[in-house]
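Missing here: one protein chain of the complex. Every other protein chain is in place.
Presenting chain A:
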């Protein structure tokens, strides 16, 4: 690894993306002390509802107990280690081991041991054999968990990024509905490859997604802004926090215009119905409106492996009568191995929008950037697989380290930007990726 004067990472060795020893270290030093997103409270709405997810190295049963509390329980019997839940979702009052029948309440307590009185010594204590439970925190319906008892509270862990997540959610003028269960797909490539893509990679759009832009699936404004055509420019602001979290917000403005040129009396929320814009603005603080107004695309990372994207698509993927329609998708990039990643996608739609709008929003996501998105997503997967294949076919040192210097030193502070943390204007920059890897390198330390 190499660092710039700002201590952001500039280059990173190739083995970080292919070496299983590095993933082992990441499990201990990156995933263990971090809060990881494990799903939505709405996926376990009723007592006994459960979903099975991965938390660091471990599989956990995320289950709502009879007391209403959501827990993340290790999915492994404390007797022989047998996997308890074989299904991915369901409802149960008890988790019963298929081997010898040890039975756990859905709060993790061991409540049933066959032949307890005849087969075990009198001092056998069931309380000592409950399922290990991770810490769980719920924020606006988002469930996070960590195994680390010493980790800071979730709010402190999120820090400044929470303001931006709240702004994106408040722009929906009310509650959000999760179009679940999540889409899932296994992709080639290390978990950091798609994650740093979401941190701030606007650079790949003109190449990787050139055809999607040309085919008009982003509508004219964003496509032309990205390509610098039709009198518009895409102007992006990068915000990266010390905790490795980031957001990149792209604004389509008239050529030569700046963020300050937006009329605060005329907020615009592309992708939402124009007749609802005043209502959406009223649901936000003035500072949030200054972040969300005219924003065509916003994406980022909640360190380490959760990403989000809010973007609008055009009628090219719908009907001629369809308006530009936005969707918000949250994703988790879960390592399967050092070279394979499972991506889970949850699409969120604001309940303030009517049923047709919500259905269209989900469809536009499903047609483009979904697990099976053959018009868009597959070109990203293609790149991730090509990176993986070439890195794995490189002798140590061959080709040099991975380069992250785009835009280094060229960002301009975004004057008057409303949110916390340093914001810099640099439409094409790897600023956020450098910040992601800065936090990653702090946690990983020196690789042996």
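We adopt the following convention: a contact is a pair of C-beta atoms (placed from the backbone, for glycine too) under 8 Å apart; a residue touches a chain by one contact, two chains touch by 3 or more; residues count from 1.
Keep in mind that, in the parts below, contacts and distances are computed from a predicted model.
Colleague: UniProt protein name for the omitted subunit, picking from "Chemotaxis protein CheA", "Aromatic-ring-hydroxylating dioxygenase subunit beta", "Pimeloyl-CoA dehydrogenase small subunit" or "ABC transporter permease"?
Modeller: Listed in its UniProt record, the absent chain's protein name reads "Aromatic-ring-hydroxylating dioxygenase subunit beta".
Colleague: Looking at A:77, A:239, A:316 or A:426, which makes contact with the chain not pictured?
Modeller: Only one listed residue reaches the unshown chain, and that is A:316.
Colleague: Among A:82, A:208 or A:394, choose the residue that contacts the chain missing from this document, as touch is defined above.
Modeller: Going through A:82, A:208 or A:394 one by one, A:208 is the residue touching the chain not shown.
Colleague: Just name the one of A:14, A:188 or A:434 that touches the chain not displayed here.
Modeller: Answer from the full complex: A:188 touches the omitted chain.
Colleague: Out of A:372, A:397 or A:413, point to the residue that touches the absent chain in the complete complex.
Modeller: Of the candidates A:372, A:397 or A:413, A:372 is in touch with the missing chain.
Colleague: Can you tell me which of A:179, A:295, A:423 or A:443 touches the chain that was removed from the display?
Modeller: Of the listed residues, the one touching the omitted chain is A:179.
Colleague: List every residue of chain A that touches the chain not included in the displayed model.
Modeller: On the side of chain A, residues 40, 42-43, 45, 85-90, 92, 177-188, 207-208, 210-211, 215, 217, 316-319, 342, 363, 366-367, 370-375, 377-379, 381-383, 385, 389 touch the unshown chain.
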